[in-house]
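After the structure tokens below, expect a handful of questions from me.
A single protein chain has been removed from this complex, and every other one stays in its place.
For reference, chains read A, B and C in written order, and residue numbers begin at 1 within each chain.
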Amino acid sequence: MVFSVAVAGASGYAGGELLRLIAGHPDLELRTVTAHSNAGQRLLDVQPHLRSLAHLTLVDTSPETLAGHDVVFLALPHGASGALTAHLPAETLVVDCGADHRLESEPDWAAFYGGDYYGAWAYGVPELPVAGGKQRDRLVGARRIAAPGCNASTVALALAPGILAGVIEAQDIVAVLAVGPSGAGKSLKLPNLAPEILGSANPYAVGGVHRHIPEMQQGLRWAGAVNPTISFTPVIVPMSRGILATATARLVPGTSAAAVRDAWERAYADEPFVHLLPDGHFPRTADVLGANTALIGLAVDEAAGRVVTVTAVDNLVKGTAGAAIQSANIALGLPETAGLSTNGVAP
Amino acid sequence: MVFSVAVAGASGYAGGELLRLIAGHPDLELRTVTAHSNAGQRLLDVQPHLRSLAHLTLVDTSPETLAGHDVVFLALPHGASGALTAHLPAETLVVDCGADHRLESEPDWAAFYGGDYYGAWAYGVPELPVAGGKQRDRLVGARRIAAPGCNASTVALALAPGILAGVIEAQDIVAVLAVGPSGAGKSLKLPNLAPEILGSANPYAVGGVHRHIPEMQQGLRWAGAVNPTISFTPVIVPMSRGILATATARLVPGTSAAAVRDAWERAYADEPFVHLLPDGHFPRTADVLGANTALIGLAVDEAAGRVVTVTAVDNLVKGTAGAAIQSANIALGLPETAGLSTNGVAP
Amino acid sequence: MVFSVAVAGASGYAGGELLRLIAGHPDLELRTVTAHSNAGQRLLDVQPHLRSLAHLTLVDTSPETLAGHDVVFLALPHGASGALTAHLPAETLVVDCGADHRLESEPDWAAFYGGDYYGAWAYGVPELPVAGGKQRDRLVGARRIAAPGCNASTVALALAPGILAGVIEAQDIVAVLAVGPSGAGKSLKLPNLAPEILGSANPYAVGGVHRHIPEMQQGLRWAGAVNPTISFTPVIVPMSRGILATATARLVPGTSAAAVRDAWERAYADEPFVHLLPDGHFPRTADVLGANTALIGLAVDEAAGRVVTVTAVDNLVKGTAGAAIQSANIALGLPETAGLSTNGVAP
Partner (left out) sequence: MVFSVAVAGASGYAGGELLRLIAGHPDLELRTVTAHSNAGQRLLDVQPHLRSLAHLTLVDTSPETLAGHDVVFLALPHGASGALTAHLPAETLVVDCGADHRLESEPDWAAFYGGDYYGAWAYGVPELPVAGGKQRDRLVGARRIAAPGCNASTVALALAPGILAGVIEAQDIVAVLAVGPSGAGKSLKLPNLAPEILGSANPYAVGGVHRHIPEMQQGLRWAGAVNPTISFTPVIVPMSRGILATATARLVPGTSAAAVRDAWERAYADEPFVHLLPDGHFPRTADVLGANTALIGLAVDEAAGRVVTVTAVDNLVKGTAGAAIQSANIALGLPETAGLSTNGVAP
């Protein structure tokens, strides 16, 4: 069976990546692509890399254009999907790549986003170890899914195994991420211009103000963390895609290095898309470019009393569009890996 | 008075940067440039960007070719300068850009470098706040100076003010640095090839094994830290130069944000090359490209209980060659800023 | 039917790209991967992005390890494949990604390469318009195929339609290519180091000495050119992959712009992988990253009397490994597009 698909916000970077993955998916058929200011244009004029979709034209984003599909992916600015999805049938699978339905805590929403709060949907990070199982279980048969924030899911995947196993402390986590600028979308702002970013490393949202922080904490709470605290600093670096997350937590005193490694091995032993690298190996973002893979390197720094994880993901794939497709696969009863690659495009 | 200068290891990246700065220095006269495998070549064939030095030819590195200069800068591989400088007169100012004379602790040297230990020289980070003053005081009149490791001096500059003022804790420091690959020198190894680095973020020396860690600890001890511990992770990003250091430490409980900012303001208020940015501002590496400037952004993350510093330096200037020149200026009684720019080449 | 495959030279960039494409190919089964100095290593230690091939180990490159496969792809240094393939059965499909079997002219070989000459094989650029048809015809049923040089095939594809249609002159062609450094392979030479390439544009092989020139001329001769002359300049730019070829030729006097466009349209109207863009549109290399697509933009500059083509390819895919797979598909009677994508990974 083939499921019909619409993608709203198909003119952006996340939308384009959804299209690229759907175009190669054996069980999804892309019928409708919508946009706002680009409506009426040939898709190829806006996404010139998607040659196999030359037949498509962007239409306006509305309940009407999105109606009648088995699956609707939303890649809209924050705040846009809440009202829109109220008009879609309950049996339609809706996967929102925006932030509107990620947070279970309304106070967190109010503190970090503001505006109307629409409630949380099933969170689209299947591999996340949670108390009693995996986040995957909550996605089976779901019809409303919130694809994760790329930074948040990367940090949660990196550290949840240690939280769950009780080998790292949930307080005083520190995460510093090297991220590519595609995460900011096609936003016409000065800091996003190429000369601002080429040859430079640029921090932003320093000091506890980034919107992904409560989402990280939520993911770790599901793994058992009580009142987790995270110092989070993202740094834009000159690569179009990719996140390299260095996430560290205090080692629970008395824990052996073997016990630490065992925690991560157990968490991800059978996962198709989250791989723990051997001792002494650490990933590069190029290794996962275009792939739905998260690669995790792990070290115990005895002198510093910290477990150090280094995790590489492609922010547009495992961080956004790939997570959306993978979650949709689960919800629809398809093979979880359908349409997704584990191999990166390197060099 | 003009001082005659020789640069040993003039064919490498650090050596080339020394030459670029010396070429623009009003009080230094470059007489001799030495190399190993490139000896005999025109300098311009090896450093084609140094057009004003077209008249120079590389000669062999030896006590004989280095003799007879007022100042000798060494930009040699680790382990090469110790034996060589034994042959240079005591009154010659020798500035070593290698690691051989940075560490006061022979056990640290043995643990992180190994081989013969030659003892520590005056450490070339003038602005470093140390108990009772500045590191600058130890450089006045010095004739043997160890230029700092670029990662180490950046982290020490970032955090020493808070240590000295007692507003941050010395245990459980976490530092993650985005660094350009020029810090690795002209080393013909696979990880240094352009296709390995373009479009990717690549960690290395993860988990407490990087050689700059004891040097960071030493700098913080001078500021009063007792048994400092540091989790340090460097990440190579695709920019030729630059370090963006995110260095965080636990806030001493009960300390106000104003007291934190005051500590850094006092430490660097009158420094020509180390600038604290206003509240809410953070630096980019492009802002210091080619400059001897370190820019520090500072935030207190109350929720995480941490002080976060983000510091930008050019690894080849403030991190190496500029620090060497600045320290030499002090040692020779020249204006400290002679031959050094505070303005970066951006964009 | 599934064909068994060996890849020789699997540790390099071209070899890695062959593996990535074969891993996603429905009709090819990768059995053997060989290398020289890396023999004995897990493939994943050398090609960490190829997660789906974690079960493979590199073995030595030899007639014995390559024997017994339906298809053997060679990604070896120039000069290495000639002797090796003499030991492989005639019925084995051998596709050489090196230069050893590209040139029909032994004097050209002697002038630009030198060493033993092994004769030309069927040239692996199916879409190339040649007198009386397409190069594709020569690949049907072939058992010895020479995958093209990436620069050469790009320029030939760009201009052959105009030669064949008689709308451009074959003398005084000028081609300037912006190319990524992955084309140089994992060669440990100073010009390939990241700091040499980041933030810089670097020409090489200027003035008529590049080895791909006779191959370009050969391709254009097949399209009918008599004594073509080409000024060819490649420029390394800081992107890991990609070729953007600006190739211009003199307009045959009296030719209309419509006749020019018509020549290219006819040549590539039904091609799955070579697309002529609409008037006024020009391609970017990001549009074809990871794809087997060549995108051609075309303009007639009446004032300059020249037809200007701008062509984007991924040097490792359409320029090398993708061309090899596509040609093998034809030779084996598989769908020509099997295992190959037209969609680029952008941004």
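The definition used in the following text is that contacts are C-beta pairs under 8 Å (C-beta built on N, C-alpha and C of every residue); 3 or more make two chains touch, one makes a residue touch a chain.
All figures in this text were calculated on a predicted structure; none of them were measured in a lab.
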Selected from C:Leu18, C:Ile230 or C:Leu340 as touching the chain missing from the view: C:Ile230
Candidates A:Pro195, A:Pro278 or A:Pro335 - the one touching the absent chain: A:Pro195
Among C:Asp70, C:Asp96, C:Glu127 or C:Glu196, residue touching the chain not depicted: C:Glu196
On subunit C, residues whose C-beta touches the chain left out of the figure: 171-172, 174, 176, 178, 195-196, 198-204, 206-208, 229-233, 235, 237-242, 244, 246, 248, 250, 282-287, 289, 297, 299-306, 308, 310, 312, 346-347
Touch list for subunit B against the chain that is not drawn: 13, 16, 20, 23-24, 47-53, 182, 198-199, 240-241, 275, 281, 283-284, 286-291, 293, 295, 341-347
Interface residues of subunit A (partner: the chain not displayed): 13, 180-182, 186-190, 192-200, 238-241
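The rule we apply is simple: only the chains that are shown with their structure count from here on.
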Inter-chain centre distance, subunit A versus subunit C - centres from mean C-alpha coordinates, in Å: 35
Length of the line joining the C-alpha centres of subunit B and subunit C, rounded to whole Å: 45
For subunit A, residues that touch 2 or more chains besides their own: 198-199, 240-241, 283-284, 286-287, 289, 346-347
